[in-house]
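Selected chains only, in their assembly positions.
All chains are identified by letter, namely A and B, in their written order; residue positions are counted from 1 within each chain.
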Amino acid sequence: MKLITSIIKPFKLDDVKTALREAGVQGMTISEVQGFGRQRGHTEVYRGQEYTIDFVPKTRVEVLVDDDEVDAVVEVLVSSARTDKIGDGKIWVTDVASVVRIRTGERDHDAI
Amino acid sequence: MTPLVTPVLAEIDAGATAWVLVSAALVLFMTPGLAFFYAGMVRSKHALGMLMQNFFAIGIISVLWALVGFSLAFGDGGGWIGDFSMIGLKGLGQASASLPGYVGDFGLVIPVIAFAAYQMMFAVITPALITGATADRLKFSAYVLFISVWLILVYAPIAHWVFSPTGWLFKRGALDFAGGAVVHINAGIAALAVVLVIGKRRNWRKEPMPPHSLPLTLLGTGILWFGWFGFNAGSALGANGLAAQAFMNTHLAAAAAMCSWLVAERVKGGHATTLGAASGAVAGLVAITPCAGFVGGLSPLVIGGLAGAICYLALSLKTRFGFDDALDVVGVHLIGGILGSLLVGVFADTKINSLGADGLFFGGGFSLLGKQLLATTVTLVYSGVVTFLIAKSIDKTIGMRISEEDENTGLDLSQHAETAYSFGGRL
């Protein structure tokens, strides 16, 4: 199995979720992160003092998939998260040695 | 410290003055309360924008009120509009100051400057009410321009017609104790007009837009309820039985409306929600506002009970007709205000207020109801039309609305270069 991790723009989450669902993905785990990259942050002003905030709010989406689904899911992620503006984010795929479903103890393919 | 007695007119009543000053402070406090009530309901990225629109209304409207608004509303320029005799609050500081129309039965027992301050707070909160409908998408500069013009062209005239004894609706015998028409119908229909000009929020009804902090909304509710005693009971302009009656009516209507709203929710939606409790209370406070000093006995329970249920049902109007009244200013203030203004014609009782009139259920027949209907219609039409024109022209010139990208980013960063919260253990 593989773990597909993607960093997307928060306001695209609903689109991505819907797209993954339609692509038959059964589950995912998301979390709030902050990103630093080509997309510059913003400036905040408090009592005349300017703060440059380098970090941009992003959402991490993690999906466990079987090896054969990887390309399809990555495709779905790219197309649904894309706005063609800097800061759309990254996707990376890592290998997973094994997966367990806590409720049943099922493993690997059955656990996803 | 300081001298304590200044020459004041003989008939100034210290108790009344104390009560009206406190009431003015309470009404001022309502605008921050409204800011929290609204801000809690928007997403956190728009929270400061909402807070700012309400707080800045205190700033700009107060200045304009002192310069010209008060004179236009309470000067005597005939029934249609005041005059410029009191611009810059000219002469109000004098102990000898008096106000056109406030004679005889309506004679003031408080310093005119106290009355001007008290009325100022009403002028501040009325345009602020509109911000609930236009949440998350107004350009700050356009907003400031809008409420400034609106104060002069919409609020001041209507306040003159209804509140000033020299105003034509007042003379016709329309009754509005504390602002059912002047404040709530006026702000409610204006909110609808502006919403029609600026359109819906991006992704309205596509993406969820849950309240970011209901405790903040409940804080606003508590402050509003507290301040409303000044709003309604203060309008007795004296510390007497009428003020006490208005106080009791105000509280009972809010309580009854909270109950009926929750019952309606429970019946329709299945759950009694805290936001529902807050909204119901406000609906009841809105509806009782015009009635507060004219009704008695259990009437406030009936008025509040109706307001809670009817305003709850009115929430669906926006989805039915597809206008994005973000925080239900129409459902609560417009509908609640109309309801209250008409119910004055039903429940008013001269045994409670000899200077009022008797409503339908108190032997007065339909006459008062007719006058209330007139005042309501006039306010709806005038405020609706003029507000639409103001908003439209601002939109055509500098634009009322922020860009879609700014809307994604949020009002806080795009308009004010600030973030509402940073809880992060980060630093």
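Going forward, contacts are C-beta pairs under 8 Å (C-beta built on N, C-alpha and C of every residue); 3 or more make two chains touch, one makes a residue touch a chain.
What you are looking at is a predicted structure, and each value in this text was computed from that prediction instead of being measured.
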(message) Given that a single representative per chain kind is drawn, write out the copy numbers for the whole assembly using the chain labels.
(response) A x3, B x3
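In this text, only the chains that are shown with their structure count from here on.
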(request) Could you please state the distance in Å, as a whole number, between where the Cα atoms of chain A are centred and where those of chain B are centred? (result) 46
(request) Provide the residue numbers of chain A that touch chain B in the complex, in ascending order. (result) 11, 14, 42-46, 53
(request) Quick one: which bits of chain B touch chain A in the complex? Just the residue numbers, please. (result) 206-207, 408-409, 413, 417-419
